[in-house]
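Can you keep this structure in mind? I'll have questions shortly.
Take a look at chain A:
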Amino acid sequence: MPSLELTVRALEYAFYAAGAFFFLAGSVGLVRFPDVYTRLHALTKSDNLGLGLVCVGLAVRSGSAIIALKLLVIWLLVLVAGATACYLVAEAARSAGVKPWTREAQR
Partner candidate 1 sequence: MMTLTSLRRFLVRWIVIAAVWWIISEGDGSSLWLGALVALAAAALSMSLRPDGIPGLSPLGALRFAGYFLVNSVLGGVDVAMRALKPSMPIDPRFVSYPLRLTDVSARVLFANTLSLLPGTLSAQLSGDTLVVHALDCSGDVIGEIAQVEERVAGVFGIALAEASGGAV
Partner candidate 2 sequence: MSVVFDILLLGALVWIAVGALSEMRLFKSVVMFVVFGLFLAIAWVRLDAPDVALAEAAIGAGVTGALMLDAVGHLRARSTPYPTPPRDEDADA
């Protein structure tokens, strides 16, 4: 049934496109945001979501349950490692006295 195959293909590519969008947003945030803490927001949330979406797309493509599980394990590992690293860097920046950017200070 070619139409079903086509739908699955379209779904897979949609996941890739969404994942690529969030990778781009994370990098743009890393460049545009004004201080370490806000950049950490962009990095942890956007990039992890982008990786998750790419993983879903790849899982759809492979069509095998065990590979989908492995992709899930990799994504969870990245989530845990990313959140922990993010906390460590934020704490280090705070205790080193890096001042947070605020809107009032700009006016």
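What we mean here is this: a contact is a pair of C-beta atoms (placed from the backbone, for glycine too) under 8 Å apart; a residue touches a chain by one contact, two chains touch by 3 or more; residues count from 1.
As a selection rule, all candidates are chains of the complex that A comes from, given by their letters.
Keep in mind that this is a model prediction, so the values were computed, not measured.
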Identity of the candidate that touches chain A (this complex; choices 1 or 2): 1
Contact footprint of candidate 1 on chain A as seen in their complex: 21-22, 25-26, 28-29, 32-33, 35, 37-38, 40-42, 44-46, 48-50, 52, 66-67, 69-70, 73, 79-80, 83-84, 86-87, 90-91, 94-95, 100-103
